[in-house]
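Every protein chain except one is present and positioned as in the full complex.
Residue numbering begins at 1 within each chain, and the chains themselves are lettered A, B and C in the order written.
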Amino acid sequence: MTDTTSTTEAPTPATAPAPAPSGTPFLEVRDLTVSFRTDDGVVHAVDRLSFSVERGRTLGIVGESGSGKSVTSLAIMGLHRRGRRVSIAGEIRLDGEDLVTAPAERVRGLRGRRMAMIFQDPLSSMHPQFTVGDQIVEAYRVHNRVSKAAARRRATELLDLVGIPEPARRLDDYPHQFSGGMRQRAMIAMAVSCNPELLIADEPTTALDVTVQAQILDLMRELQKEFNSAIVIITHELGVVAEISHDILVMYAGQAMEYGGVEEVFAHAEHPYTWGLLQSITRLDRQLETTLRTIPGSPPSLINVPPGCPFHPRCTYRELAGPATSTTRPPLAETSPGHRVACHLPVAERRRLLREEVLPTL
Amino acid sequence: MKRRANLIRMGALAAAAGLVLAACGGSSGGGGSSGGSNGTSSGSSSSNGTSSAGASDALLHPSDKSGGTLRALNDSDCDYWDPARTYYANCWDQQRWISRQLVTYSPQPGTPKLTGDLATAVPTSSDLKTWTYTLKDGITFADGTPITSKDIKYAVERVFATDVINGGPTYLIDYLDDPSAPYPGPYKDTDPNKLGLKSVETPDDKTITFHLNKPFADWNFVMALPGVTPVPKAKDTGANYTFKPVSSGPYQIEKYTPNKIITFVRNPHWDPKTDTVNKALPDRIEVTMGLDLDDVDNRLLANSADFYVGQTGVQISAQNKILGDPSLRKDRTTNDVTGFIRYLSVMTQVKPFDNVHCRNAVAYALDKTAQQLARGGPVGGGAVATTMLTPPLKYYKSFDLFPTAGSKGDVAKAKQELTACGQPNGFSTTLASRSNGKEVAQAEAVQASLAKIGVKVTINKSAPSQYFSSTIGIPANVHKNGIGLAMAAWGPDWPTPYAMLSSIVDGRKILPAGNSNYAELNDPAVNSGLDDGIATTDEAKAQRIWTDTDKAVVKSAAYIPLVYDKALNLFSDRTTNIYFTSAYGMADFAQFGVVK
Amino acid sequence: MTAPPGEMMVESVAAPAVVQPEGRSLWRSGWIRLRRDKPAMISGVFLILLALIAIFAPVMVSLLGHPPNEPHYDLLDPNTAAPRGRFGGMSWHYLLGVEPVNGRDIFSRTVYGARVSLLVALLATATAVIIGTVLGMLAGYLGGLWDTIIARLMDLLLSVPSVLFAIAIVAVIPNKAFGLSGSGLRIGVLVFVIGIFAWPYIGRIVRGQVLSLREREFIEASRSLGAGTFTVMFRELLPNVAAPVLVYATLLIPTNILNEAALSYLGVGVRPPTASWGDSLAVASHGWYSIEPIFMLAPGLAIFATVLAFNLLGDGLRDAFDPRGGR
Partner (left out) sequence: MARFILGRLIGGIVILWLVSVLAFVLFFVVPKALGNNPAVLFAGRSPDPATIAGVTRKLGLDRSYVDQYWDFLRGVFVGRHFDSGSDRSWCPAPCLGYSFRNDQPVWSEIVDALPVTASLSIGAAVLFLVVGVSTGVISAVRRGGLFDRIAAAVSLAGVSLPVYFTGLLLLLLVSYKWHIIDNVHYVDFTHNPALWAWNLIPAWLVLSLLYTANYQRLTRASMIETLGEDYVRTARAKGLRERTVIGKHALRPALTPIVTIFGLDLGVLFGGAILTEHTFGFRGLGAISIDAVNTQDLPVTMGVTLFAAFFIILANVLVDVTYAFIDPRVRPS
C-alpha cells in the first residue's frame, strides 16, 4: 500500500466523490479485474466482475476455492499490494467513492471504519502475541481518538455484544486461549468495533462446527439489524448463503456465472455450475468435506482460463450450447428481473434442463 | 644426577614470539664469517655489511640523566618473578632491577666481564672446586635488614626444593648436592635454622664458601645467575614468593598484576655506594604486558613506550619501515648477533643418518642463505652460521668445514656423499619442527634444499611446548617416529663455550627423557674436549680446546649450524645508554635511562 | 544453516523451513526453476571450472607457472626477504608474484590451494551428510530413547566451542594414526573434525522431515506390508529427504570451506609445504600483507569467490527446491 510505483491505476481522473443518494447501492463493483503476474504467467484471478450491495442487505458470493472470491473481497478492502505484480482495473465504489483510483492512504482511512472484514481462520487471523483486548482496542482507537481506558470499555462491550461470557476477564486472554467459536466472535467484535457500514466476511464459519456456525450466523444477522450494514459473505457453502443472504453471486474462474436474489436463484437456478453446487449440497446434507465433489473435473488454471465459457470443459450440457461456448465468453444477461446468468445454453433449454434433469435430483 | 640442561628457556613455553632470548650484539661484527670465507655471495656479503650498521660494541645515547619513567612493553609475562625460578633471558635481565647476586656482569658494551656485586670481588679457585666470596658492607634488603651470607645460602637451598621451587636452572644442585645423601631443600630441612646444606659454609655473616663435587671453571657465572639472589627466610612464601619477591636491587615492585602490568619504584634502602653496576637512572619503571607484537612496534615507533623487554626484534612491517628510514635505523635500533644459534639436528641413531656420509650429504646440500631468509634475512634474522659456538661467546673462532659457493649448498658434493653412503638415489625421512614462529619456514627451506638431492622430507610439526620435552627430547620417540632431522636452537645461560655445548653435544648426557643431545652424538673427541675445557684455567689452552671441540662437533655433521641469530631492536628516542651485552644476549636493561 | 557461521562453527541460523517433497515432479520443476536462476547457473559453471582447475592443477601450473613448492630465492631481496619489484614481483613468468621468504609462485599455490580446499570441504560435507542423515533418520523414525540420545548429542556438539575443540583434536593427533600418515592423515583429521561439528545441522533437518513423514500413508503402507525398519528408512524415507539434504549440503560446503581455511589460518591445517588458502593468509598475516597486499588478496579472493559461488548455487537450489524458504 505504500507502493508508489503502481502502474495499474485506472487512467480516469479522480473526481471528488459525491455522497451517494440514499437507495443507491452502498457498495458497487463494476468490471472489476484483478490479475497477478507470476513467474509462470499472468493469473487472471478476477475477470470483469460486477455486483452491488445496499445497506441492510447481504450478498453471498459462492464458488469453489480458486474462483476469485477472496481476491475480490481483498480488492474491495484495498488489501492487495499493488505494484509490479498486482494490477486492478474497473471500479469499486463505496458510497459512491471509487476505491480503485483513491489514494492508498484514503482507502486505509476507510478500512476498519466504514468497511471491515472478518477472516476465515480466526486463529491465524488474530495476532498470537497480543491479547484479544489489545487487538480490539487497537482496531477501535485507530479510527477513534479516545483514551485507552475508554477503548477498553468499548472492547468489553463488544465482547459482551458478540456473546462472550465474562468479557472483562477474557479481554486479557491471548487468542490461543479462546475456543474456535469464541475466537470468531472476538474477530467479529474487532470488525464491528467502529460500526462499519460494509462488512465482508470471508468464509466466517468454515473452520467451525455446525452448532457454532449457526450461532455465528445469528450473530451476524443481529449485528446487521443493529448497524444497518451491507454485508458481503464469501463461502463455498450454499447452505450458509441460503440462511443469511438476500442476494447471491456464483463465481467460477474469476467470473460471475449467475447473480440474483437468493430465493430466485435457489428456486430457478439456470447455470449448470450452480446446479452442480446445488446438487452437491443437498445430497450430502451439508457435509463440508465432500461438498462439490460431484462436479466432474477440477477448476481451471487461472493462468490458462479456457476460452469461451470458462466452465465449458466441465459442463455436462456443453454439447447443447453450440460451438460458441468454447470460443465466446457468454455475457451475464438478465433472464428475469434481477436474475442474471452467463451461459450459452438457450434460455428455454436451461429452464427445461432445470425442470427435467436437475430438480429431481435435489 | 644431572638435572637440567644449561640453556635459557627459549620459546619452549613462550607464546607467539618463538624465541625468548634475544638478540643483539655480536660485538665482533656479527657473523663474522664463515659465509664469506669461501666464495662470497651477494647475500652473505650484504649480511656482513648490514650487521656492522647495527650497534655492535656501540653505546647509543650515553647519558647520566636520572629521573623519569621508563616504559617497557612485553607480549607475555615472565614465567616467574621469583629469581630462583625464572628461566627467560629477558626476565634475568629485568631481575637486575630488583635483585643482586654475589657477582654480576660489568656494565659495558660487548663481551662483559664478571665483577663483584654483593661480593667484594670475583674470586678464583685453584682446584676449581672451592669458591669463597666475601660480602660488602652496608648491603640491605628493601626493608632495611642487612643481607648476610646466610640469606644467600638459604636462597641456594631453596633451589633444591624442586617440588616447590622449580622452573629455574639447576646447576646449584648439579654441583653442590651429595648424591649419596641428597638435600631435600629448606622446607623439609631438619636443621633448626633450615641451613642444613653441607656443601655451603657460612663461617660468618660476610663469608660464604661453596664446596663443589667436581671442578667447574665457570662457577662464577653460576653465581651471577638470579638463582643466587639472597632471600630472607622470614619473607619466603614458597611457591607464592614469585608474587612478592623481596628486593635487594635498586628498585622494588610497587604493583604487580600478572599478565598485565608490573611497576617498579626506587628501593629506599638501596645504597649506590655499594653498587658499582646499576646506574638506576629512572625514578620509575613500568612494564606493560600481554601486548600484540605489532602493537609493541607501533608504540615504540610512536615513542609512546621505550623498549620491548622480549628483545626478539621487530616484526616484519616495522622492519620494513626501519630499513627504509636510515636515520631511524641509525639512532633508534640495535642489530646484534645474540649468541643464540639455529641449527639442524641430524639423528645419528636413525637410519640412514647413522652413516656419516648421509649426514655430510645434508650438510653440503643445505642452502643456508635460504635459512637466513626464513629467519628474516640478514638484518631481522641473522648471519649464516658455520660453527656451533657463536660470535659473542668467549673463545669463538670462525671456520667452515662444509664450504659451498655463497653458502647456497653444493648439490654435486652432496650427491657424492649420498653415493658414499649407499643411497645414490636419495631416501625419505621426517623433519621435526615446532609449529609456530619462523621454524616452519625454515623446515620448508630444508625440505626444498634436500629435494634437490632426492631426499624426500616430510615435515612433522609439534606444539612448541611438547617439542623439546617429548617430540625430540625422548630418544625412543625419535626412533619410533623415524625422525631423521629436527630444527633446533640453543642459547647459552652465560657466554662461554661450556654453557653453549655441554648439554647439546655431550655423549654422556643422552637421557631417556628430557634429552637435549637430540642427535645422540657420542664422540669421544667432543666428550673429552668438554671435560678438558671446563677444567682449564689457561686462556690459550682453553681457546685451543674449545675450537677443536667445536670443529669436532661440526665435523660429525650431527649438528649443522644454520644461522647465528640477530635481532633488530627498536627503542624510543628518549631511551639512553643502549648497548648490547652478551650476558643476556640483549641490551643491558639496568643501564637504561630516559631523557625528556 | 543457510549461511556460514563464521566465527564459530556453531549454528547461527535457525533450522530452515522444511522442504515438502512431492515426488518426482519436484526434481523436474526444481531444475526448471534453477535453470532460470542466472547467478546460480553462473556459479555452477564457475564451480565446475574450479573443480577442473583443481583436478588438472599440475597441467595448469606447468603451462602458466612454476611448481608450487619450488623456492625462488633469486627473486627475493636478500635484506628483507620480500620479493623484488612491485606487486610481489608480478611478471609474465610469475602471474601473481612470489611469496616472501621463499619466493614460491603465488599463482601456482593459489591453484593448488583449490585442491585442498575443495577436497576437505567436500569430504567433510559428505561426512556430515552421511552421519546427519543416518542419525537424523534414526532419531526421527525410531523416536523415544533414540531420539532423546541423538537430539542431546546434537545439542552437545552445538554447545561446545567447536573451533577450539577442532584445534585441540588436531593438536593431539599424532603423526601416524589409523593406518595413515603424512598429508593423508592430516586431511583425514581435518575432514573428521569439520564433519563431526557439522553433521547436527543436517541431522536436525532430516529429523524434522522424518518426523513429519513418519505418519504419512505410504510409510504406514510400507510398514503394514511387513517392511523392516531399515527397509522403511532407506527405501521410503531416504528418497523423500534427499532433496532437502542436497540443498543444505550445498549450503554446508561453503561453511566447510571457511572452516578449513580457518583451521589452516590458525596453523592446524594441512602439512607444509602443501599449499592451502588459509595457510597463505596466515603467512600474509605475519605483517607481510602490509608490505604487499597481493599476499593476502590472492588466497583471500580465492576463498571469497569459491564460497560466494557455493552460496549462490545453494541459495538457488533452495529457492528451486524449497520455494517457501526463499523469497
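Here are some notes:
Keep in mind that, in the parts below, a contact is a pair of C-beta atoms (placed from the backbone, for glycine too) under 8 Å apart; a residue touches a chain by one contact, two chains touch by 3 or more.
Note that the structure is a prediction, hence the values are computed from the model and not measured.
The chain we do not see here touches A, B, C in the full complex. Touching the chain that is not shown, out of C:L63, C:V172 or C:L225: C:V172 (per the contact rule at the top). Residue B:D163 is the one among B:D163, B:E254, B:D271 or B:E539 that touches the chain not shown. Among B:Y87, B:Y171, B:F264 or B:Y564, only B:Y87 touches the chain left out of the display. Note that of A:V71, A:V86, A:L171 or A:M190, the residue touching the chain absent from this view is A:M190. Even with one chain removed from view, subunit C keeps its contact list with that chain: residues 2-4, 6-8, 10-14, 152, 155-156, 158-161, 163-165, 167-169, 171-172, 174, 254, 258, 261-262, 265-267, 281, 284-285, 289-290, 293, 296, 300, 303-304, 307-308, 311-312, 315, 325-327. By the touch rule set out above, subunit B reaches the unshown chain at residues 1-5, 7, 9, 12-13, 15-16, 76-80, 87, 161-164, 166-167, 170, 185, 187-188, 238-240, 242, 258-260, 290-295, 298-299, 302, 317, 435-436, 463-466, 468-470, 473, 477, 503, 511, 513-516. Interface residues of subunit A with the unshown chain, by the touch rule above, are 1-2, 74, 77, 79, 84, 108-113, 116-117, 119, 121, 124-129, 138-139, 142-143, 174, 176, 187, 190-191.
We adopt the following convention: only the chains that are shown with their structure count from here on.
The touch graph of these protein chains has some other shape, matching none of line, ring, star or complete. Comparing the CA-atom centres of all chains against that of subunit C, the greatest distance is found for A. Separation between the centroids of subunit A and subunit C, computed from CA atoms only, is 52 Å. With each centre defined as the average position of its C-alpha atoms, the distance from subunit B to subunit C rounds to 45 Å.
Chain contacts: subunit B has no residue touching two or more partner chains. Chain contacts: subunit C has no residue touching two or more partner chains. The part of subunit C that touches subunit B in the complex is made up of residues 69-71, 73, 76-82, 101-102, 171, 175-176, 181-182, 267-268, 271-273, 286-288, 290-291.
Listing the residues of subunit B that touch subunit C in their complex gives 42-43, 46-47, 50, 294, 315-320, 323, 367, 369-370, 373-374, 376-381, 408, 430, 435-436, 440-441, 443-445, 447-448, 451, 458-461, 463, 481.
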